[in-house]
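With one protein chain withheld, the remaining protein chains of the complex are depicted in position.
Chain IDs A and B follow the sequence of writing; residue 1 opens each chain.
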Amino acid sequence: MTNTGIFKLAIASGKGGTGKTLLSTNLADYLAQKQAVLLADMDVEEPNDALFFDAENKVITPQYKMIPDWQSDRCTLCGDCTRHCKFHAVIRLGDFVMVFNELCHSCYACSDLCPEQALPMKPYRMGETSHQLLNQLQLVESRLDVGQEQAVPLIYATQKYIRELENKPAIQILDCPPGTSCPVVAAVDEADFVLLVTEPTPFGLNDLKLAVDTMRQIDKAFAVVINRQGMGDDAVENWCENEGVKIAARIPYDRQLAEQYAAAKLAWRKNTALRKALEELAVLIQQKQVQYA
Amino acid sequence: MREIIVLSGKGGTGKTSVTAALGVLAAGKAVIADCDLDAANMHLLMQPEVLKKEAFFSGELAEIDPEACINCGMCEEVCHFDAVHQDAEVYDINPLRCEGCGYCEVVCPTNAISMHVRRSGDFFVSTARTGDPMAHAHLDAGADNSGKLVAKVKEEAKRLANQHQRDLILVDGAPGIGCPVVSSLAGVNYVVLVTEPSASGLHDLKRLVEVLQQFRLQAGCIINKADLNHDQAEAIRTFCFENGIEMIGEIPYDTAFTAAMIQGKTIVESDNQLKQIMDKIYISIQHKINVL
Partner (left out) sequence: MRIAFTSAGTSWEAQIDPRFGRTAYLVLFNEETAQLEVHDNSAVQADAHGAGTATAQRIYELHPDVLITGNGPGDTASKALKNLHMRIYVEAHNMSLKEAYEKYKKQELKAL
């Protein structure tokens, strides 16, 4: 897909709280013992990955989206902008035009099509991206400003930020938002392979089915990781077998692991079962890297 | 009519299980609305009988008529979403990328591009196994989870409440703090927050509460898996106290929580400590909305 020698692994799930962050942070830290790894938190509404690492040497970059800025002196009040905007982000009220930043999708139509150039685009802050280097691990995290509703522009801005980094590790792990709608599709867009994290419960299975549907629809190669194995029933295992969906790893149910996660501690060093799962995933990643190189 | 929404910020804190349990406790009085469209799970516990199903459309999608297209490439040039691609000389729209802004339609010199409404899922009106009316939906894979479908589910819930003379609407909300959450807050009287004592749980709760404050909404908090981490639980209690959020209950880490789910039941349907706790939570929520 990328053909740049970089392997991008997305960690996603239909249901929230199944262990995406647990897996992303532990896997990234585990792999970074041997090689350079980039971990990117794409769950911009509620980013959590950075909680698991020391907050040293953080470089913060504000992220902007482009929105039109009305110039009253040039405007002839023709109303073209209002007619062109499908999102009702630009409205004309008598002798003035109002722009609603939160509604704007940055399509540029009003700006480019204004006959008087009265709506030049200007940057508008939507959130920020932080970047830090922890030995061999590069951590990139984007967070949407509270009050901003659109996650997708910031997800794309984060991908661009990563593309433009000078030192790009050959392995990039993308911790995605939960769900199956547009933010997830945007976040896995550039991934070479997707791991879908689920739990062996009816909720886990229902949402896994939706996530698998989505991956098939957008033509992404994927495998499943079952977290909290043993906590519920066998329905996820059975469904995967019937559907021919590969289970790449299983992380056994363990209250101690949940406690470690709660305290924002990386658990793989102490938890042999988790480490075993990570070892299996490391092998899978190596195989896929060769395949995609 | 009172409307209660259950929210969590972080996913997987037990929000849907708690909402369903409240639904069982309020049987005969409530309308249930599942607004967590991205991972709609309420139906697994409420086993609704579907009475009405209809396709739901939201937003627009550009379409190129290959007959009229002269391959000038204007559409690709103006598209800021990378949604137009040329494949074997023919221009095509990637529906997953298209935002429906219509810029390409305006600039196309041969009017080869037209905008069409976009299907985003199915919408249902049902009867839950509690006998109460239920409004819910199923989002298509990769669909735009704009606030519109959330608004539609809530609107239908209100209509059902009027029709069946119920004075309570119980809404299962979405995780996060984005569009679907903000949409689900319109007309809400009281917010029930379900969190867990983890660094992520607290972090996400704080961001959610900031949003609620913008809407000047009253909220109460439930800590699920409360004994998982003492320090984090304490930090949540302190945060809630400082922000005028009442603690309305704490649920211990209990395997009965998952066991109930596997049987398609809620946590108040077998005799255990969870039922006693939920009974108390239900009473304090009732008290809360009666004085509001």
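Note that contacts are C-beta pairs under 8 Å (C-beta built on N, C-alpha and C of every residue); 3 or more make two chains touch, one makes a residue touch a chain.
The shown structure was predicted, so the numbers you read here are calculated from the model rather than taken from an experiment.
A.B. asks: Among A:Ala36, A:Met66 or A:Ile91, exactly one should touch the missing chain; which is it?
C.D. replies: From the options A:Ala36, A:Met66 or A:Ile91, the contact with the absent chain belongs to A:Ile91.
A.B. asks: Of B:Leu44, B:Ala151 or B:Met247, which one is in contact with the hidden chain?
C.D. replies: In the complete complex, the chain left out is touched by residue B:Ala151.
A.B. asks: Can you list, in ascending order, the subunit A residues touching the missing chain?
C.D. replies: The missing chain touches subunit A at positions 82, 85-89, 91-94, 96, 98, 100, 102-103, 105.
A.B. asks: Considering the entire assembly, which residues of subunit B contact the chain that has been omitted?
C.D. replies: Where subunit B meets the chain not shown: residues 57-59, 100, 117, 144, 146-148, 151, 155, 158, 186-187, 214.
As a convention for this text, only the chains that are shown with their structure count from here on.
A.B. asks: Using the average of all C-alpha atoms in each chain as its centre, how far is it in Å between subunit A and subunit B?
C.D. replies: Here the centre of subunit B sits 19 Å away from the centre of subunit A.
A.B. asks: Residues of subunit A touching subunit B in their complex?
C.D. replies: Going by the criterion above, the answer is residues 14-18, 21, 45-46, 48, 51-52, 84, 86-87, 105-109, 112-113, 144, 146-151, 177-185, 201-203, 206-207, 210, 213-214, 217-218, 231-233, 255, 258-259, 261-264.
A.B. asks: In the complex of these two chains, what residues of subunit B are touching subunit A?
C.D. replies: Spelled out, the residues of subunit B in touch with subunit A are 9-13, 16, 37-39, 41, 44, 60, 78, 80-81, 96, 99-103, 106, 115, 139, 141-145, 175-179, 182, 196-201, 203-204, 207, 210-211, 214, 225, 228-229, 231-232, 253, 255, 258, 261-262, 264.
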